[in-house]
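Take this structure first; my questions come after.
The complex appears here without one of its protein chains, the remainder shown in place.
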Amino acid sequence: MDDRSYDLCKSMVSRTYIAQAVEANVPVHKLVNRLLEQKRIPDDPVPDHVIKSLLNDLADMDTSNFSSNCGAGEREGRVYSQLVAECHYRMSHGIGRSGELTSVQPKAAGSSILAQLTNKMALHALKIAGATHVEDGFVVPMATGMTLCLCFLTLRSLRPSAKYIIWARIDQKSCFKSMITAGFIPVVIENILVGDEVRADVDAIRRKVDELGSENILCIHSTTSCFAPRAFDDLPKIAAMCKEQDIPLIVNNAYGTQSSKCMHLIEEAARIGRMDALVQSLDKNYMVPVGGTLFASYDSGFAEAFSRMYPGRASASPSTDLFITLLSMGVSGYQKLLQERKQVFAYLKEKLEVLATSCNERVLNTPGNNISLGLTLTTLDTDRCTLLGSMLFLRHVSGARVVVPSTVQTVERYTLKGFGTHCEKYPVPYLTVAAGIGMRKEEVDVLVTRLLKVLKEVPTRRESSAPSDRESQCAVRTGSVTQAS
Amino acid sequence: MDDRSYDLCKSMVSRTYIAQAVEANVPVHKLVNRLLEQKRIPDDPVPDHVIKSLLNDLADMDTSNFSSNCGAGEREGRVYSQLVAECHYRMSHGIGRSGELTSVQPKAAGSSILAQLTNKMALHALKIAGATHVEDGFVVPMATGMTLCLCFLTLRSLRPSAKYIIWARIDQKSCFKSMITAGFIPVVIENILVGDEVRADVDAIRRKVDELGSENILCIHSTTSCFAPRAFDDLPKIAAMCKEQDIPLIVNNAYGTQSSKCMHLIEEAARIGRMDALVQSLDKNYMVPVGGTLFASYDSGFAEAFSRMYPGRASASPSTDLFITLLSMGVSGYQKLLQERKQVFAYLKEKLEVLATSCNERVLNTPGNNISLGLTLTTLDTDRCTLLGSMLFLRHVSGARVVVPSTVQTVERYTLKGFGTHCEKYPVPYLTVAAGIGMRKEEVDVLVTRLLKVLKEVPTRRESSAPSDRESQCAVRTGSVTQAS
Amino acid sequence: MDDRSYDLCKSMVSRTYIAQAVEANVPVHKLVNRLLEQKRIPDDPVPDHVIKSLLNDLADMDTSNFSSNCGAGEREGRVYSQLVAECHYRMSHGIGRSGELTSVQPKAAGSSILAQLTNKMALHALKIAGATHVEDGFVVPMATGMTLCLCFLTLRSLRPSAKYIIWARIDQKSCFKSMITAGFIPVVIENILVGDEVRADVDAIRRKVDELGSENILCIHSTTSCFAPRAFDDLPKIAAMCKEQDIPLIVNNAYGTQSSKCMHLIEEAARIGRMDALVQSLDKNYMVPVGGTLFASYDSGFAEAFSRMYPGRASASPSTDLFITLLSMGVSGYQKLLQERKQVFAYLKEKLEVLATSCNERVLNTPGNNISLGLTLTTLDTDRCTLLGSMLFLRHVSGARVVVPSTVQTVERYTLKGFGTHCEKYPVPYLTVAAGIGMRKEEVDVLVTRLLKVLKEVPTRRESSAPSDRESQCAVRTGSVTQAS
Partner (left out) sequence: MDDRSYDLCKSMVSRTYIAQAVEANVPVHKLVNRLLEQKRIPDDPVPDHVIKSLLNDLADMDTSNFSSNCGAGEREGRVYSQLVAECHYRMSHGIGRSGELTSVQPKAAGSSILAQLTNKMALHALKIAGATHVEDGFVVPMATGMTLCLCFLTLRSLRPSAKYIIWARIDQKSCFKSMITAGFIPVVIENILVGDEVRADVDAIRRKVDELGSENILCIHSTTSCFAPRAFDDLPKIAAMCKEQDIPLIVNNAYGTQSSKCMHLIEEAARIGRMDALVQSLDKNYMVPVGGTLFASYDSGFAEAFSRMYPGRASASPSTDLFITLLSMGVSGYQKLLQERKQVFAYLKEKLEVLATSCNERVLNTPGNNISLGLTLTTLDTDRCTLLGSMLFLRHVSGARVVVPSTVQTVERYTLKGFGTHCEKYPVPYLTVAAGIGMRKEEVDVLVTRLLKVLKEVPTRRESSAPSDRESQCAVRTGSVTQAS
């Protein structure tokens, strides 16, 4: 309905009512226009029906939705199933163009605007989380690992003779594989143990740089967020070294936006050193389904080079999900989620400490990790540790990891000893749990209750009380329970 | 509702009615179970509400949807917005695992089943289209270019010393960029002109192989489907050479499943030669939104290697779209679409020939292309050709391409002369249009009518009748109208 | 999005694309404004997303959807469940007001406009169907019987001393009950048998009028559409009599809009005589769910009196359903449905005649009924007739009626002999089937096939082949299979 429509309505109901309705809608129009103008997350949550209406208007701007459209190419956005069309709000052209991931798609003005708004709002979200001076960013419709891979491929064209990527070990397969997939030789820097905490060995990194020669090094691949007892890397130190040695730095910030500490390190590192890209998982940070990554950079030149490396169009689905979600949250909702996560983490730690005491275990002291926590399992032998993992899984606790230090993992010819612990010899077996964004206090209560129950139930001696068939079967099947997701 | 539910209903309505209702539902249960058992596209279209109900049941199998679930990891499939959850039918865990793109995700049994069923149905669709003996296949949630890139990266680990990719030129940017992004040197083999048709020069390919040495060649990158006047490659010959020389062959079959001729070539090539992978766009072949690719192979070893290269989980959205679409079509619906496209292509050709005669132009004779057609524009000079392109766009004809032979395009340091024509010197300017799957006869009528109108309207001499401001502005803005999408 | 929004979009994509998008949307705006101005069914079908967008804009005009609204009354349109809100497109205030069913609801401008547009489109639909000069009409959110009842109650206040309603018998319970519920004495005029056809006895009606005295008669209650072998009433004759005697005429035109003959009779009757109201079922005529009636009148005074009788607000659901449906159909779609129904009726008759011949039965000759047909069952005894009915029901044939002349039905102290046949002694048992709007030829084929199969299967002698337990049980349970729905 347009202005004339409202005028015409006056033939049916009192003009006072129409005037009132038009007036009542002004704030909605203002909200939409502010979004189109400022391209930032609105202060307050936007109701679903407003979001749907905006998506509908954007969809109407795609040529494939023009009633008069005549598609004469091989790709015309025709969608067979109405169900599918609705899932995508009638936008079928994806994002990007053969030229560039962030290019405007001439056939799809609406989709292109959606993509741009989402990218700007995503950048805004990063700033809210603490990366105040980040320059550029956009949604990449691939998982974190694949996006890291594309970062490395982008650097290849800029540093054609470089072969090595220096990587302070974290025991998560995707990021390790991203380097191999890109065709580089990962140089694994073993971590050091400081108290309970496993930390990147910055001195060892420096020595390795000197040894290999900076021109042979594609980049340093550093990490902020990981399972305890791994701590975040000392990013400012590493970034400073990268600046000094003219080596690119790629940061795997998989779910680091949830921790103000991680974000502070990134901001500080960018201030004093060199940082080429930081890569965030959309689903781990913004409560959307798996599928996309937020690529960001303090260097818009690198961002552009990266964007140009993606060959062809791509799925708009992660952008659409993030668009809807950030509008739904509003700045206030997002900030609330960040604060609540902090509180839930503190609550989880407290509860876990009480539980630990009651079981003669203890919570690992890992001040360098504000998201994940470790609980020692010193009272259990390896079999019982494994069994504990499957018991938790069967009791509908998902995401808890039991880690037994002796595991050896081989990834594409590379062997990592003590896999799961981020170091070759971690002294104790343990269990990790995390307080991710969106977790509620009540979930912590359920978690701790079930955990306590299982810890009491797990047979203290194998022979004394055999586990149920299904439990041991599951334990066998899940094999190394340390496997990352 | 389960068996007990129906029993309980008998307290409310006659048991005859319940018996009848239960009986009436038997075919639906059979349909679902046949799908789960045979993992092929059902013969007949499945109604939307049955598809939705099945998706709902699958979603209920993901841990994140268990009412009793307690998520203790950093990735628990929490979804903030109800709108987003609904778009994904409450499945948020994506597909794959850090290990492999086709791995089962322990937290998401339902999503994993959906992904597997989709992959099997997609393979079935390929067989229906003509690739009867294809071995393995799966949906990759990345665009065609990026999937080709990952094919090349997979080959790298198998042929570490190879640097070159031999490529019979087609003027579409994404596939060219896919090689550069993967870090290889594309060796462009110029095509030959046979009559109106532009064909791959198989002899030149062979000479280049001899010149470079097969061990230095990563693969041959061949193409089936492209804009006229480019013909499909002579795949059987190339595959035979690949087998003989032990060189991998990667086939860009972007939208070739629509043409029984292309599919026949693929099947024949696989029979007599070597073919490592064929890559199909989901949106161009199956009427789903942009976002995914169907990777397929006659060699399940390579398929597995490829699957293992993808680092991490990925979006389930392209799989879900294809799942819904193939169920909606049924075998009968899909076959009907293929047949109709063939008829629409013939109809388009016929109509275009009539139009051509009336305008002193002619339809390019390209028997090696059953999807795209070219119409000469010999009566127009370059400016008017360009103008024609923008006039069509402004009259809501999308996807038609005006190609002026003199265009030069630079892609990442490589220069392609005569860009858009697939060869250095094509004799005439022309316009291409395509009959893609899902196009209807009435659309052809509209297209030809508008085309005729514009051809009559375009000023025969620049000075005699100036185009409108908007038209010339658009002509300037779209620049080279040959740009691929 | 408003004009300013599109302007702001130009900062993101080329202004040419925006101009094109805006232009492409002009026909949609025109369509909506034409609807608001002319208040008639659009010529062509309106796509679902346009309908949804219009409903969304209307919903935004209801005060309960103002973001700034503050509800201080006892009825503020608050809706608890999001699912429920969506089913009603966020409009919760219903239609009408304490004053009148067609009044504007001050709190709900959007709902009020929707109701008015629907009423006007419904009137338009009646005119398309043939009631060219009908004056006024609106949707009543009650079933046909209850609406007839309200017609009688409206007449009561105008004719306080009248006690009788003269009614030419049709064997459908609701319309009979509507008179009793309203508190009047139905005077049943038995029909006459002319060949196979059962017709209203206009002379007997006239005699009864004379006998009772017109001032004691509330109205004549006449019928156009009924199951064969009942024919439509001779409305012009009855209407002329009503005019002459100053007696109101209420016409039960339950599903008569499907028959151009019925509509012609109505139009003719109104021209030469008196007709106060005609009442149509929404679901039987317009393919919407059960729930509403279209009340119409050639006398806008009576229409207003009727509207004022409804005490309070009412459900907007039937209006919304009809609004969506008539927009979805467009004039062209509605006319096509009417034509197709005519053809399907002819096809059904033809097929049934072939079947009849093959079974030694015949199709009743009922030229006065263009919707329902009767097939004699002279070769079966009563038990087998009953059994036939249940066998059809169990074979998923719904709506076919087996009528055995001997049934006696008592409705609220009144006894109707030969119930189901519309007369006291119909000579043969028979089966009725109808060709309702929306029925397709393929359904006729299925129907005739199943019917033939069942006729062959029904045991010719009870003892020779017992029916299955379930069949006989069902036969017992459904009791008189003549029961109307």
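Order of writing sets the chain letters: A, B and C. Residues in each chain are counted from 1.
Basically, contacts are C-beta pairs under 8 Å (C-beta built on N, C-alpha and C of every residue); 3 or more make two chains touch, one makes a residue touch a chain.
Note that this is a predicted model, so its numbers are computed, not measured.
J.: Using the touch definition given at the top, which of the shown chains does the missing chain touch?
T.: A, B, C
J.: Among C:19, C:128 or C:153, choose the residue that contacts the chain missing from this document, as touch is defined above.
T.: C:153
J.: Of the residues C:17, C:232 or C:286, which one touches the chain left out of the display?
T.: The missing chain is touched by C:286.
J.: Using the definition of touch stated at the top, determine which of C:15, C:52, C:261 or C:349 touches the missing chain.
T.: Spelled out, the listed residue whose C-beta touches the missing chain is C:52.
J.: Which is it among B:60, B:353, B:381 or B:424 that touches the chain not included here?
T.: In the full complex, the listed residue that touches the missing chain is B:60.
J.: Which parts of chain B are in contact with the chain that was left out?
T.: Looking at chain B, the ones touching the missing chain are residues 1-2, 4-5, 8-9, 11-14, 17-18, 20-21, 24-25, 27-29, 32-33, 36-37, 47, 49, 52-54, 56-61, 63, 66-69, 90, 104, 106, 109-110, 112-113, 116-117.
J.: Spell out the interface residues on chain C facing the chain that's missing from view.
T.: So the residues of chain C touching the unseen chain are 48, 51-52, 63-64, 66, 68-84, 87-88, 91-94, 97-99, 105-107, 141-146, 148-150, 153, 156-157, 172-175, 177-178, 180-183, 225, 227, 254-255, 281, 283-284, 286-292, 309-318, 320-321, 324-325, 328-329, 371-372, 393, 396-401, 412, 433-434, 436-439, 443, 446-447, 450, 478, 483-485.
J.: Which chain A residues would touch the chain omitted from the figure, given the whole complex?
T.: Spelled out for chain A, the touching residues are 14, 16, 19-20, 24, 82, 393-394, 396, 470, 473-474, 477.
Convention: only the chains that are shown with their structure count from here on.
J.: Which chain has its C-alpha centroid farthest away from the centroid of chain A?
T.: Looking at centroid distances, C is the chain farthest away.
J.: Which chain's mean C-alpha position is nearest the mean C-alpha position of the whole protein set?
T.: Looking at where each chain's C-alpha mean falls, the closest to the middle is B.
J.: Note whether the interface between chain B and chain C is symmetric in residue numbering, meaning over half of all numbers used appear on both sides, and answer same or different.
T.: same
J.: Centroid from C-alpha atoms only, then distance chain A to chain C, rounded to Å. What do you get?
T.: 57
J.: Between chain A and chain B, what is the separation of their C-alpha centroids in Å?
T.: Using C-alpha averages as centres, the distance is 29 Å.
J.: So, what's the distance in Å between the C-alpha centres of chain C and chain B?
T.: Inter-chain centre distance comes to 49 Å.
J.: At least two other chains touched by the same residue of chain B: list those residues.
T.: Only 82, 393, 396 qualify.
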